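Here the complex is missing a single protein chain, while all its other protein chains stay put.
== chain A ==
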Amino acid sequence: MASLEVEGVTVAYGGNLALDGVGITAERGRVTGLIGPNGAGKSTLFDVVSGLRRPSAGRVLMDGRDVTRKGPARRARHGLARTFQRLELFGRLSVRDNLLVAAELGPGRRHAARLVEEIIDRIGLAEVADVLADALPTGVARLVEVGRALAVRPTLLLLDEPAAGQDAGETERFAALLRSLAGDGTAVVLVEHDMGLVMSVCDEVHVLDLGKVIAAGPPEAVRRDEAVLAAYLGES
């Protein structure tokens, strides 16, 4: 069963439709890509899915359960975690404490400290574990957000441009991390501008443009899709 189903979600800012009847699905054990030009509505969709913004129409289902009217905290308890395009770290806490706050709120709270150390090892944050989050360079800060999201042991993980600011080597390691997360049975939804990363790790890709899904399917098919090429390169 799909971990996440978004059906006909519409969000209006004033008279403009940021999302117009968007439907996507994400399944456990798979990495689902969500791409599109700037302003396509990707982050707005994440806000709707995570409960920070209520849609004017449409439904959000997690594991078949309608959570459209539930707040962000309830969705988190259903297993959702996310990162933010504009960083939302707890800047005055150390990296370790950032993860600890999350772990203590999640299902692993009984062994929070151990869980945090495992995550620090897994994504390579040992060197910065005691650094204040505000002092981190952007690339590392994004990784800490991923780590913090993992600390609530999510079954559905929304990542908003997690690899921005990483060099080639770091991106390579990050791709491996994403694959291993999916291998653990997590449904990963990835918003990313790095097409190389998207095409190499995603099992399925949805393309958003001007608030609508204009294509969906395996990466290879999407890459050749006429509508996608037009959206990215402009009408010829």
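The definition used in the following text is that a residue touches a chain if its C-beta (ideal position, glycine included) is under 8 Å from a C-beta of that chain, and two chains touch if they have at least 3 such contacts; residues count from 1.
Here is the rule we use: contacts and distances are computed from a predicted model.
Note on the omitted subunit: UniProt lists it as "ABC transporter permease", one of the names in "Two-component system response regulator", "ABC transporter permease", "Outer membrane lipoprotein carrier protein" or "LLM class flavin-dependent oxidoreductase". Contact with the undisplayed chain is limited, among A:V9, A:A26, A:A102 or A:V228, to A:A102. Of the listed residues A:L19, A:V48 or A:A81, the one in contact with the hidden chain in the full complex is A:A81. Where chain A meets the chain that is not shown, the touching residues are 50-52, 71-73, 75-77, 80-82, 84, 88-94, 97-98, 100-102, 104-106, 148-149, 152.
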